[in-house]
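Note that this complex is displayed minus one protein chain, with the remaining chains in position.
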Amino acid sequence: MTLHRRRLPLAAILLCAVLLVFSSTVSGAPAGDKLDQLNKRLSSNPSSPITLSQKDYELFTSKPRNYSLIVVLTAMQSQLNCHICRDFEPELKDVTAAWARQKAPNTLFFGVLDFKDAQATFQSLQVRTVPIVYYFPPTASATGKVEPETYDVPRKGKDAEDFANWVEATAHVKIGYKKPLNYAAIFSALLVVMLVIVLGKLFSDNILWVLQNKLVWMALGLVFVIMMTSATMWNSIRGAEYVGVRNGQPEVIAPGFGNQYVVETQVVGLMYGLVSLSFVGMVHAREAKGVLGQWGPLVLLGIFMFLLSWLFAVFKRKNGGYPFGLLF
Amino acid sequence: MATMRRFRLPHILLICIAAFFYAAALFGNAASKPADRKSSFMVPSTFTNTKVERILDISHPAIARETVTLDVENTGKSATGEYFVAVDVDLECRKLAWLEAYEGKGASRKDWIVEKGALDASNSVQLYKVTFPKPLSPFSHQSFTLYFVWVGLVSNLPKKVAQGEQGSGVYQGALHWVSPYPTTEEKLGVRPSSSEIHSRTPSGSLTSTGLSYGPFRDVAPFSRETLRVHAKLSHVPLRGSILKRKITISHWTGIANVLESWELWHDGAELVQPFSRTDLLIQGRYATPPTMIQHLRFDLPAGAFNGEYRDFDGNVSTSHFSSGRSGATLELRPRYPMFGGWKYQFWFAYDVPLSKSVGIGKDGRYVWKGPVMRGLQNVPVDRLEVEVVLPEGSNSAQIKLPFSADEKTSGREYSYFDTIGRETVGFVKTRVVDEMWKDFEVSYNFPSTAYFRKPFVAIVAVLAAFLGSMAVLRLEFSIGKDSKGEAAEMVRTVGMRVHDIHGKLESLLAKLNVAFEDFKHSHHDVARFEAARADLTAQIQSTLVDLSSVTKSVSGLSGDDSARLEKSAAQLANLWIERLSKVRQAQDEVVALRKKVSASSVDDKTRRQVGERIKKLEVEEEVVAKKAETLVAGV
Partner (left out) sequence: MAGLRLLNLTRESQLSWLRVVILSGIGILAFLSRLFSVIRFESIIHEFDPWFNYRATQKLTESGFYDFWNWFDSSSWYPLGRVVGGTVYPGIMVTAGIIHRILNALHFPVHIREVCVFLAPAFSALTAVAAYLLAGEMKDSSAGLLAAAFIGIAPGYISRSVAGSYDNEAIAIFLLVFVFYLWIRALKLGSAFWGSLCGLFYFYMVSAWGGYAFITNLIPLHVLALMAMGRFSSRCYVAYSSWYALGTLASMQIPFVGFQPVRTSEHMAALGIFGLCQIMAFTQFLRSLLPARTFQVLLQAAALLAFGGGLAALILLTTSGFIAPWTGRFYSLWDTGYAKKYIPIIASVSEHQPTAWPSFMFDLGFLIPIFPAGIFMCFQELRDEHVFVILYAVTASYFAGVMVRLMLTLTPIVCVASALAVSKLLDVYLKDSNANEAEGDPSSTNGDNAATQPAEDDPVGLISKMLGIPRHYVRSVVNTRWLVVGSIAWIMVMFAWHCTWVTSNAYSSPSVVLASRGPDGSQHLIDDFREAYYWLWQNTPEDAKVMSWWDYGYQIAGMANRTTLVDNNTWNNTHIATVGKAMSSPEDKSYDIMVKHDVDYVLIIFGGLIGYSGDDINKFLWMIRIAEGIWPNEVIERNFFTERGEYRVDDEATPTMKNSLMYKMSYYRFQDLYGGQQAIDRVRGTPIQSSKVKLTVVEEAFTSENFIVRIYKVKKPDELGRSLESAQTFDEGKRRRKTAQNKSGKRSRKSRAGSKKQSE
């Protein structure tokens, strides 16, 4: 959410003051001709939201309203790089199109207000996060509620379904949005399946060999367990950074007990693997003959103890009061 | 409907009774006299109180003590020793805790017998009969002292006070001492709760010790005038609504364990606004609120130890137990500071060495002696329940009390290692005040054989434990490794593996045949076929190696079936080798023939010969295959 927060420049505030003065003259126009204007705007391209300007906004949102209006406040400029705004635009288009298909004129209109066109409005509305959607019900609505309701896109979800559901719930209309079938995806999926089948037929022996091979399974199982026990899930759920940065230098070990970097977990996982490897090695080195039998146990023991102690040292560093350590 | 009927009858009864009392109260004597003439008891007017000195001590709001020093004259015709004391009915049934009569004071004090007498309904008083040591002859005087202890005569006024301020209490009672006899001269002294007196009626006169009234002359019997004193309190009124004491005597440990569970009420004026911790912390720097109870100090008998302090939510850490030579004290801090109208339930326990409390009486019975209760000074207890748990094996317990109990209880309960349980005796007494904290005695037989019950039970228990552990040991054996079952199971496992391997070999052979068919019919590429065959044969060989290795794992095991398994597995391997060779020969024949064909023309004779040989080989192979099948089935 913090990604999409915009601080507005002081100039905008002044601008807003000025514009408000102008706009106050426009507002309060009779509802009828506003509706005509809206329809006129819409007729050009009924299946996409109306692009509003500062003045339009002031005009159409002013009371009285005999229509309900949904205004999407967004910021499409590249320098503001609001990813979610761009993500949301097509979804909005879909919803609008779906609404256009409903052929229910004069009840609900979709409008888009971009930051670059109407900074003042943004300021006056104290918009802190974009994109955000405002719903203006008709002034003579059944609910009697005339104050706009908001839909905070980053938090409520930028998917067309969520948005459409919200509109249906608040505006009490039938949008009838359906997620368009993604033919490309289906086709590719089919392709992949067929490919798999074909390949399976061709290399059945090799695949069987792989599937029946103990080593493969062993490798898979061990890697999975090591990944899990080195808390990979935490990274994916909490979206940890790959590597931290502390006053310029990259930081591998995150400070604090409840925190970690991706690279950190990878290192730890590697350590787990090596410790286990040396451990298993010790077991087998004893039976081995020759040089391995003579040196193996000692060397592996050394490695084992060293790595384990290192692990505990790192653990101690992360966990302040921990009193123990093996070698160091 | 049924419920209605169930409830109606008692209701009606109640209403009737209430109505009756109400009427009685309304018409007073007039109404009640004819009704009660038979039952009502008239005091014979044989005495005159020539001199009455009352001292009413209400310095403690919870307990009022009244000392009446009397000088009486027998104005009757005959000598009599029965002097009647009158107590207002409502006071008697709710407020009177203790009444005693005695003569002289200090060392020469002699206690007299006081027993509850009849009810004088006409004057709505309960009579108590004081019996003089010797009857008093006419016109002779007798002076003695009556000592009353009342509970809760002082009520809070105002009903609510602020957190920081001290409450006040009002006493309302009789100005003249209510007596069935005429009184010649009477004086009254009142010790109020503090010197700060808001109001008093009648005003009387202030003295150094408090208020003094009278002397009044010639007061008629049952003359009732009210006295009202409203003064600031100097003590906080506390009250124990229930105190349960349980004394467990154990001769084995030589300890009497005492458990006291309290339900303590703060009877002071309630707080105007709810309790505010903030104010408490701020004021606390200067002075703690006077009505707040934060510490309770209990005096325990000397030598008490192992003090513990709990409530329903567990141990209360804020307590201080100190045991000295003279006596032990337990200073408790309630979980929360107590204010007016608040309640606090808790209990504490401690041990007392028996050596101090148990002795052997004249009749050779054990006698335990201890206080009825030891509570907080000037805190009356509405209901005291005492229970003494005697050691297991003791019997025929008797209890001796310093006063008449409301009811005596007895029972039996079980504790650790008990077999027949312990006899318990106890009693219940309402309205107990400091004056009644006297010792009581419990005497019981405790045969010396009872001593050996516990060790015996303990030994039996330990024995049982040993037997149990032995059973566990046995269990351990059965769980131990490589028993027959595991061997058999191992054999079974290997058997299954043999099956699998056989199946695998079958499939490999099938593959080989397929390759051969290809060679024969589709392509006639010898080299390719040879390659395929070499590969498959290698696989078959390795599988056979597997077979042998698998069977090795059972070789160590004892038991004939394992041996049989090994044998049959070996046979199976050989059969397979044979079968394979047969197949190879047959195929070789074909290959050779094919070579010939490709080289030059071949006559039908050779073809036929080859065909027959192949047939023969195939037949043989079938035979071998069958053998293998049966063998595997047998495994």
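The first chain written gets the first letter, and so on, giving A and B; residue counts start at 1 in each chain.
The rule we apply is simple: a residue touches a chain if its C-beta (ideal position, glycine included) is under 8 Å from a C-beta of that chain, and two chains touch if they have at least 3 such contacts.
In this text the structure is predicted, and so the values were computed from the model without any measurement.
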Out of B:287, B:472 or B:527, which is the one that touches the chain we can't see?
B:472
Which one touches the absent chain: B:164, B:301 or B:353?
B:164
Cross-chain touch to the chain not pictured, restricted to A:187, A:242 or A:295, is A:295
Contacts of chain B with the absent chain, listed as residue ranges:
158, 160-162, 164-165, 272-278, 281-282, 311-318, 335-336, 341-345, 414-419, 421, 469, 472-473, 476-477, 479-481, 485-486, 489, 492-493, 496, 500, 502-503, 506-507, 510, 629, 633
Residues on chain A that touch the omitted chain in the whole complex?
1-2, 5, 126, 128-129, 149, 152, 155-156, 214, 217-218, 221-222, 224-226, 228-234, 236-238, 257-260, 264-265, 268, 271-273, 275-277, 279-280, 282-283, 286-287, 289-291, 293-295, 297-298, 301, 305, 307-308, 311-312, 315, 318-319, 321-324, 326
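The working rule: only the chains that are shown with their structure count from here on.
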Length of the line joining the C-alpha centres of chain A and chain B, rounded to whole Å
56
